[in-house]
Structure formats: C-alpha cells, structure tokens
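With one protein chain withheld, the remaining protein chains of the complex are depicted in position.
As written, the chain order gives the labels A and B, with residue 1 at the start of each chain.
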Amino acid sequence: MTQSSLHETVRIGLLTGAVAAAGILFDNAYHIQVLVFIGINTILTLGLNLLMGYTGQISLGHAAFYGIGAYTSAILTVHFQFSPWAALFPSLGLAVLVALIVGIPTLKLSGYYLAMGTLGFGMIVFIVFRELDFWTGGSSGLAGIPSLKIGSVDLMSGRNFYYLVWGAVLGTLVVSRRLIESRVGRALRSIHGSEHAAMAIGVNTQAYKLQVFVFSAFLAALAGFLYAHCIGFISPGSFDFMASVRMVTMVVIGGMASIWGALLGASLLTLLPEWLHAFADYEMIVYGLILMLVMIFLPQGLLRGLLDIYERSRNA
Amino acid sequence: MQELLQYIFSGLTNGAIYAVIALGFSILYGATRLINFAHGEFVMLGALGLITLWQGLKIPLAIALVLAVLGVALIGFLFERLAIRTVSRPEPIVLIIITVGASIFLRGVGMLVWGKDAHSAPAFFSFAPIDVMGAKLLAQSIWILVVVVALTFALHAFFKKTLVGKAMTAASISKKAAWLTGIPYEWMILLAFVLSTATGAVAGVIITPITMCSYDMGTLLGLKGFCSAMLGGLGSLWGALAGGIVLGVLESLGAGFLSSGYKDAIAFGLLLAILYIRPSGIFGAKDLHRF
Partner (left out) sequence: MKDPEMLDRDGEDGGAPILRICGASKAFGGVQALENVSFEVSQGMILGMIGPNGAGKTTLFNLISGLYPPDAGRIFFNEEEIQRLPTHQRVRMGIARTFQNLALFENMNVLENVMVGQHVRTRCGFWGAIARTTGVRREEAACRENALALLDMVGLVDQALKPSADLPFGWQRLLEIARALASRPRVLLLDEPASGLNALETGRLGDLILAIRNQGITIVLVEHDMSLTMSVSDRIIVLDQGRVLASGTPEEIQTHSAVRTAYLGEHCEQR
C-alpha cells in the first residue's frame, strides 16, 4: 500500500467517525435533515466529478438521471404498490439503460457540442416529467411516496435515514477512490489530459467515456431514489436545468478532479441556502457568480485555490 | 388548409426570431470558435430593457429601441472584458462553465430587476392583419421577417465587404497569422462579443409585442437559437436564417398537430438529431479535422 492511499484510508476512517459522531450529537430533526441533503448532494457530486473533473466530459443535463431515479421509484411505489426496495433496482436499471442509449451517440461529441447535447437531453427529460402527468402528476408533482423500511423499522424515524444516506456516501467515496487510483482511473484522466494522446497510448476512449457516464448516471439515480423516499414528494422543478447547474457548481466549487472537494462543494452549497435568509431571491446570482469567479480565479476549486494562495503568500 | 397556413405563418414569425438568435451564435462562433451559453439571457435583457424604457420610462419607441440594443451591447462588452478575457486557461470546459454561470447570473439579475411576472408591450404599429386564404398574417410578423432578412444582409455585407469584417474572419482562421498581419486579435474578439450580444438584443426587442417576456425566457430561446444555428451550420449567416425558419415552422406544425406540451421537446429532439448525425449542419460543409 502506498503512502497516499494509506493517507486516504485514514481520512475515510476519520470521516466515518465524524459521520457517527454527528449522528449521535445532532438531535435536532432539522439539522439531521440538512445532513441528509448534504449526503445526497455528495453522492450526486461525486458521480458528476468522475465524469467532469476526472474525465473532462461536461454534462449539463445530469439532473435528468437524478430525476429518472426519483420518478421511477416514485411511480412504481405510488401507482404499482412496489415496495421501495423492489423499486430500487428498476430505478437504477432504467437510469443505466438511458445513460447507455444516450451516451453512445452523445459522448462522440466533445466540448461545446457535448455540453449542448447533454443540455438538450436534460431538457427533454424534464419536459417528459412535466407532460406525462398521468404518471408523474405533471407540474404539481407526485405525493405520497412511501418511506423506506427494513423489516418493521421505518427508516424515516429518528436518525436511521441519516445513517443510510451517509453509509451510501461512504461507500461511494471508497468506490470512487478505488476507481481513480486504478488503471481505469488513469485511463479516465488521460482522456481529460488529451483525448488524442489517450487514444495513441491505446485507451479505448469511447468505451471509457461511456463507462464513466453510465456510472455517474447510476450514482445520480441512487441519489434520486434516496431523495424521493426521503421527502415523499417530488416535482419536475427539482430536476430542471437549474438542478443540473447546481450539480455542476458543486463540482466546480469543490475542485474538479477532487473527491474530497466533492464533499466540500456539496456541503457548502447545501448549507448556503440554509444560512442565507431569503436566499431564494439571490440563488441564481450567487450560483452564477460562484461559477464565473471560481473558474476565472481558482480553476482548481475553492479549497486547492485558497491553499495555493496561502502557500504563495507564505513563501513571498 | 387555412389551419395549416396559420401554423406556417406563426412558425415563420417564431422562426424569424430564432434566426436572429442563431445569427448571434454564428457571429460569435465564426469569430472566436466559442459558444456563449448566456446568449439567450442577452435576448431577455433586450426584451425587458425595451419594455422598461418604452412603457416604463415613456421614452419614444425609436429611441428606446436603440437604447435597449446599445445597453445590451455594453453588457456584452463588459462580459467579454470581465469574464472572458480574464480566463487564464481558455479551454472549452472552462468557458462553458463561465458562460453558463453568466447565464444564471443574468437571469438572477433579471428576476431582481423585473420580478417574476411576465411583461408585455403593445404592437409597434397598428395595421390590420392581412388575410391570406382565411389565415391571418399579422403586420408585426411581416415587420419581423423584414428586419431579420435586412439584418442578415447587413451582417453578410459587413463580413464580406468591410475591412473590419474581413479582419474578424481572418482572426478566427488563424490567431497567429492575424497577429502577424497586424490585426488586433483581442479587439476582434471583443467586437464579436459586442456584435453578437447586440444581435441578441435585437431579437429581444422585436419579440416584445408578440410574446410575454419574463426573466426566464432566455434559456429556451437561447437553446432554440442554438438549434437553428446548428441546423444551418454553425458560423454561417444564411444557414442561421434558414435554420431558424425551418425550426420555427416545424415547431409550429408539431405543436398544432401533435401536442403543444411537447412543443419545446421538438427543438431539443432536433438538436440531438443534428448533433448525432451531422454536426456540421444540414446546410454546412463537413468539418475537416487535422491534427
């Protein structure tokens, strides 16, 4: 085991401890709820970061997969009386299937065309959520989504759901970490570095781009599933273009190609609306400014960028 | 027949607007190889700006039109100076995120300034609609079509006949060669941004009488404009015009005969189809790659 991966193991251990400690310390239902949302957003951000940060392929329509995960499970449980756990696999499966079908042609595109293609895809899925009102409830949304249970234990009571979500976060972190530090991860990063050079050293760039796209869609759908069963109500507004932009912002703020940055980005942008009173009116201005300022001044992300500035000022 | 004609008329009107938006994308892409995801928001600023100047401040229409377009061009100028010029690593993924950020930012500003309600303006002139085989063709529609064709001619002349226009084309082909021949490359980029955003504002002001305008109108219009530009071949002015008209008519027929709820999906479906099948556009030449 190398030193850096030992370091990582320690960090993941520390995070596990922090998650357990927070679960014990926070007894306010509102705080627990916020932590749950941070967890869900972290899963989303980790997935998108693998695609955007590590592989360099932008997606402006990732909320579509988040929505597919949420709606599939919601429709199966509300209309067809599936148990939520039985709905999990079709939800993830559908997202994976859609990602495969959409990904094959879309990932042949690059740069601006890829961005526009994914944006267009996201819009179409959003319109389907809105217009398929017999199943989705249209603009007014779908209510009465059952909560998750294990045996007779309702996971919505107390901190159970918090542990479930953060368990998933830790799992996703470990998996992402392993992926990045492997032959697969190096191939993905080589595509980001230079797609031509990646081909020239023998990386099947199409296949790898598709794999990581599907995996990030899988994670988005998992987050969507958790989200739907956590709040019991979903509407198309949660999966629109702005939702995709929020996900991109979380990746950007935490730093592209940074797993721990994903945690930071998701935490900051989940907490921001809670801290800033009347945030809703300024949400778009704040997100827009963050995206522009971070990309202009700290393209490595907030954490890395601020650390660099600190080191430079110390050395100066 | 009458119904069909009516759909085509309304499609032509919408298509003409998509065409103007597409022109803005094509001007910028032609000069800089960049796609501005905030382009639709400049359309919104033009539209709402005009409504405020004309209806709110009671400035005469002609002056208000000019002021609205110039004002938006000024914002385009600032945008290039502050957000695009300052980028240290101008890779596509960085510029995409910056222009997406600008789009969200401008939309947020629009919401603060004009609120969440939709606004509208009265017709610029009050001529009776023309009756063509039972279908009504609004005077406003004819006016829009005239403006669009005139604008395309003017831009075409600018790029083909004037020294500045030729210099912009040259700069887009080779930055280095342009620099060697003394073309101020950075000014050309700035000019492309100003021209492109001003064109966006023109699209905005001419739709105020025919549609409800609100802070969030830009996203859809921008995407449809982009779709039109792609249809016609990105970078081509006449292609933009043709692409806009085709999209407008298709959308109008689709909404009329199929379902109005999915109207917007038609544009996106078309966009994906073009991207997948022929990214150089229906009318554009096939892209050449050299490594």
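Keep this in mind: a residue touches a chain if its C-beta (ideal position, glycine included) is under 8 Å from a C-beta of that chain, and two chains touch if they have at least 3 such contacts.
These numbers come from a predicted model, not from an experiment.
The hidden chain makes contact, of the residues A:Ser83, A:Ser139 or A:Ser182, with A:Ser182.
Annotation: of A:Met156, A:Met199 or A:Leu272, A:Met199 touches the absent chain (contact as defined above). In the full complex, subunit A touches the omitted chain through residues 175, 178-179, 182-187, 189-190, 192-194, 196-205, 211, 215, 257.
As a convention for this text, only the chains that are shown with their structure count from here on.
Centre-to-centre spacing of subunit A and subunit B amounts to 32 Å, using the average Cα coordinate of each chain. Residues 34-35, 37, 83, 86-89, 92-94, 96-98, 100-109, 111-112, 219, 223, 226-227, 230, 259, 261-262, 264-265, 268-269, 271-272, 275-276, 279, 291 of subunit B are the ones that touch subunit A when the two sit in their complex. For subunit A in complex with subunit B, the touching residues are 52, 56, 58, 60, 105-106, 108-113, 115-117, 119-121, 123-124, 127-128, 130-131, 196, 241-242, 245, 248, 252, 281-292, 295-296, 299.
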